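A single protein chain has been omitted; all remaining protein chains appear in their positions.
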Amino acid sequence: MTEQQSNAEVTLRYFAWLRERAGVSEERLRLPAEIQTVADLLIWQSRRGHPFDQAFAKPDAIRVAIDHTHAKPTAAIGAGREIAFFPPVTGG
Amino acid sequence: MTEQQSNAEVTLRYFAWLRERAGVSEERLRLPAEIQTVADLLIWQSRRGHPFDQAFAKPDAIRVAIDHTHAKPTAAIGAGREIAFFPPVTGG
Amino acid sequence: MAVRVSTADFDLSAEMAALSASDTTIGGVALFVGKVRGEVGGVELISMTLEHYPGMTEAELERIEADARLRFRLSASLIVHRVGELKPGDNIVLVIACAPHRQDAFAGAEYLMDYLKTRAPFWKKETLVDGTDRWVDAREADEDAAAAWASRKS
Partner (left out) sequence: MAVRVSTADFDLSAEMAALSASDTTIGGVALFVGKVRGEVGGVELISMTLEHYPGMTEAELERIEADARLRFRLSASLIVHRVGELKPGDNIVLVIACAPHRQDAFAGAEYLMDYLKTRAPFWKKETLVDGTDRWVDAREADEDAAAAWASRKS
């Protein structure tokens, strides 16, 4: 197992306009080991190429949850198994 | 018609514990002409003798309405036709 | 805008539908229901009897509603207050405020309750399990809540 693959497999989920722009609602993959924080992950998404580059062009407009809990850009991905990306919520 | 009787006839109404202590819910009478304000009226009640003297012993605990509108002690009785006496309200 | 004094109970769903069903500019509806509690200072309550001043009650409730409409952006409102003998758990009062936005709905309903508590001529008498009957004292906290609106901007 190389350094790049040392992270465990995670589920990435996408909601609302982020789901539409990313063209996917859910994917399972291993994140590169250098991704430590939510901010790292957002940068990685913006460099993944089409359509993720456009979906993640404005990371400030994107919210992230790790295992069903809101996570700030500085939060560590840690042992998180499900990471979700979505716009600011508009319920109620 | 003497000075004392120059006021028109009014209806006095009593509610809650004031009704119970006064022993009456409603009466019609002519007020003495020297009663100009709500405060005057409360003093007059406290000097009317039993049971009004006891019912009106603490005028600060009594609220007054003239023709269905709350009236302060300084308010003039004026042309009011129905004057009500009651404790502070406790609805809701 | 409506006020009602009644011995009968009210139905929340029906009252809200009657008030808001035909107006799609309404985005928020705030409701408050006051209920009879089963204990007073640790003593079980048997019943609560509500007296009011017919004529003045309706006039005062309408004034409170009119004031709330001047202060908040309300689409519709309702005040229903019961009188007569009530039991623990029974509904006493219902207030509904409908508005385009939730802040106005909440503030409207709270304003209606605060002023109803300090201005509308209702009086409660409690009958306790120990056989005593007593008129409920007005709470200073209620006066403070109503007075606070006077010093608020909105």
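Each chain gets a letter, A, B and C, in the order it is written, and its residues are counted from 1.
What we mean here is this: a contact is a pair of C-beta atoms (placed from the backbone, for glycine too) under 8 Å apart; a residue touches a chain by one contact, two chains touch by 3 or more.
Treat the numbers as computed from the prediction; the structure is a model and nothing was measured.
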Among shown chains, those touching the left-out chain: A, C
Hidden-chain contact residue, picked from the options C:16, C:46, C:128 or C:146: C:16
Residue in contact with the excluded chain [from C:29, C:59 or C:138]: C:29
For chain C, the residues touching the chain missing from this view: 11-14, 16, 20-21, 24-39, 88-89, 100, 102-103, 105-106, 109-110, 113, 145
Hidden partner chain, residues of chain A it touches: 13, 15-17, 65, 68-70, 84, 86-92
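Please note the rule applied: only the chains that are shown with their structure count from here on.
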Length of the line joining the C-alpha centres of chain A and chain B, rounded to whole Å: 74
Cα-centroid distance, chain A relative to chain C, in whole angstrom: 49
Chain B and chain C: spacing of chain centres that average the CA atoms, whole Å: 27
Sites on chain A at which at least two other chains make contact: none
Junction residues of chain C - those touching two or more other chains: none
